[in-house]
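Note that this complex is displayed minus one protein chain, with the remaining chains in position.
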Amino acid sequence: MRFSIYRYNPEADDKPRMQAYDVALEPTDRMLLDALVRIKAHDDTLSFRRSCREGVCGSDAMNINGKNGLACITRIADLREPVQIRPLPGLPVVRDLIVDMSQFFKQYDSVKPYLVNNDPPPEKERLQSPQDREELDGLYECILCACCSTSCPSFWWNPDKFVGPAGLLQAYRFIADTRDQATNERLDNLEDPYRLFRCHSIMNCVDVCPKGLNPTRAIGKIKDLLVKRTV
Amino acid sequence: MGLPVRLFDAVIVGGGGSGMRAALELARADLKVAVLSKVFPTRSHTVAAQGGVAASLGNIDEDNWHWHMYDTVKGSDYLGDQDAIEFMCRKANEVVYELEHLGMPFDRLAGGKIYQRPFGGHMRDYGVSPVPRACAAADRTGHALLHTLYQANLKARTQFFVEWMALDLIRAQDGSVLGVTALEMETGEVMILQAKATVFATGGAGRIFAASTNAFINTGDGLGMAARAGIPLQDLEFWQFHPTGVAGAGVLITEGVRGEGGYLLNKNGERFMERYAPNAKDLASRDVVARAMATEIKEGRGAGKDGDCILLKLDHLGEETISKRLPGIREIAKKFANVDPVKDPIPVVPTCHYQMGGIPTNYHGQVVVPKNGNPESVVPGFYAAGECSCVSVHGANRLGCNSLLDLLVFGKSAGEKVIQDLKQDGKSHRALPNDAGELTLSRLARLDGQKSGERVAEVSADMRRTMQQHCGVFRFPDLLTEGVRKIKDVAERVSRTGISDKSRTFNTARVEALELDNLVETAVASLVSAEARKESRGSHDRADFHQRDDANWMKHTLWFKQGSRLEYKPVHTQPLSVETFEPKARVY
Partner (left out) sequence: MVKREVVGAHYGLRDWLAQRITAVVMVVYTAVILSVVAGLPRMDYWQWKVLWQTPVVRYATVLVILCLLFHTWIGVRNIFMDYIKDPALRLALYVLTIGALVWYGVWSFRILWSA
């Protein structure tokens, strides 16, 4: 099977290049990550991140044949040859398929992604009805792989100012939590032409999310709340 | 001494559940703390835990910590330390409620309380019938827990060193621990992180087996570092084989599937667990179920084309329950087994999952080693929690959901103990020994200088094969003896591996070579300890000694790297406040 993989080692290369690999795969190699691990066994200079190999840790996000996804849950059989593999677009490349994600995490941090509740905690759990808990479905499952934000043109152009789909999804995860008391502060934090309103609802994020989440819908709900607050 | 030094009050190695739970405790105490993690913290393997965290909240049926404690002692096949087990089970509700207060998105019951589901080995009334004790967030409990802890640490402004790998432990002449050497992966820089307290929360080494539910990063780094620094490793013959890993892929399918009502079938469509565990059936503890499955396969009743797997049936739960309670499982089954569990059963096999053994600690999280006749003398400045530690609450077999509980309880208590110790005598840093960092530098220099050598990938594949063939669910004397010889041979080869990548920037080849150093220590310890234990207990099942032998073997193994020597120490049979649970035959 043929692969064409983005290579860049800042110590040795002036500029990035695409390297061709021809690999004989075993029948047990079912996902793209299996193939990458096999390639690495022959060429140990190829660098990429990986951990859980089952799509829950979010390490091995990359651009596969032009679309962002997780290598560990991308079936080799579904890929067109030669498989073009590049790092996530829009973030600085550290080496090969490894990108510097600090800008992405900075935006995540900026939405204060933690529960704020200033009441003294009860002795047992805070109660929450199953219906209220259901509001968090489709939000809390985010694995911070950055597939969505790095497929969003608004994030490419303004990664420093636009929170991006992943961060906004998490912002709404806490707005939607009945136990959280900081909705107003959270809305204040987002009411900005850049932080929230760079989203033009083109839904690239929905298209690529490996967990099937819908950041655009969450962003829409934040906008609805802002309208409700103003009107 | 050639390495730059940075000073901290405490260094936590590992950013998974236990590391971040400990960090949270320390962040509130106004200490200068560094949390090192090989990966961004939410990528740690805790994220993959599925079914739940055990606590006797009694939200659905009556429950209490006494029953939980009994189940854990029995599940451990009486090798667990009963003081530590009591400590953990009594603390369970508190740590789960704390987690809820931090924002953990637990599923809910109609009245708004935390949802609980039955899990293997968790019973009411001292083993009578299953009780819902696993507090769950769908089948993504670990993910929800790890993200909640990370978020809480963000709020507490914990200082993370992301993509830093600890390489070696630094010990003073008198044995106390003074910190670690560590590699910043992005730049290739090596540093000494000196600390008054060093907490290991490095997770397990499940990657020593070929078929494993574990992530690539589970390479037993803490165990390797400890072993190289002369700390013994405890009870490593006990490896949990999870009954339901996806056949061929190794990906975990939670016991929660059986907790929700799923069950196992052999090729004849027989619900065979009724024969092996008439009472608990599919919810017997994991060692029992895994052995039953292996027996079915061995005796020719395995399903699948080659008769080498078992079927996990859950379609009768209905699409609604599956989508609501087990959405991740459906995703995994579709992706990795090509079946939709709403219609078809999932092919599964017992797969290496959890390391019951580890760095010996007491229930305060302090590392303890034999010294001057005391089998449990505290190593000053050294703490461990989570899967890398052996408290021992899991003994010879862990109950499902007790691992998330373990990392919460002992992560917290290790944090508390560090604070207490630093308050007492944590005024200043001690001088580093002259040779601090030398071991690390020599390991790195060897990799840099090695012109040729076996590939890391080949040697580690041989290690995994050896462990799989010689130290699996069923263990045979001749295979064990041969395995010990083979694994020592592999360890020899590990010291001669070569990498072609010599660059500094994010050199993952170097990282993998350094990880193999750690893996192989665990592998040797496991096989040597397994070969020596002449009985069957919990997950350790020997063909030649088929019975548990309490008279001779109710004791913990300690493996020392130097000379690959074994020692033993007694099990704590005395709980903190209740009466001892005396060993008896273990039936489910």
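Labels for the chains are A and B, by order of writing; each one numbers its residues from 1.
The rule is simple: contacts are C-beta pairs under 8 Å (C-beta built on N, C-alpha and C of every residue); 3 or more make two chains touch, one makes a residue touch a chain.
Here the structure is a predicted model, which means the values were calculated and not measured.
For the chain that is not shown, the touched chains among those present are A, taking the whole complex. Screening A:86, A:195 or A:211 for touch with the missing chain picks out A:195.
Among A:1, A:127 or A:226, only A:226 touches the chain that is left out of the view.
Seen across the whole complex, the unshown chain contacts chain A at 153-154, 157-158, 160-161, 188-189, 191-198, 200, 223, 226-227, 230-231.
Definition applied: only the chains that are shown with their structure count from here on.
Note: centroid distance chain A to chain B, computed from Cα atoms, is 28 Å.
By the touch criterion stated above, chain A contacts chain B in their complex at residues 9-12, 28, 30, 40-41, 43-45, 47-59, 73, 75, 94-96, 98, 101, 105, 109, 112-115, 117, 121, 123-130, 132-133, 136, 140-141, 143-144, 174, 177, 179-180. Residues 39-40, 42-45, 47-48, 57, 96-97, 100-103, 105-114, 137, 140, 143-144, 147, 151-152, 154-155, 186, 215-217, 248-249, 251-252, 328, 331-332, 335-336, 455-458, 499-501, 503-509, 512 of chain B are the ones touching chain A in the complex.
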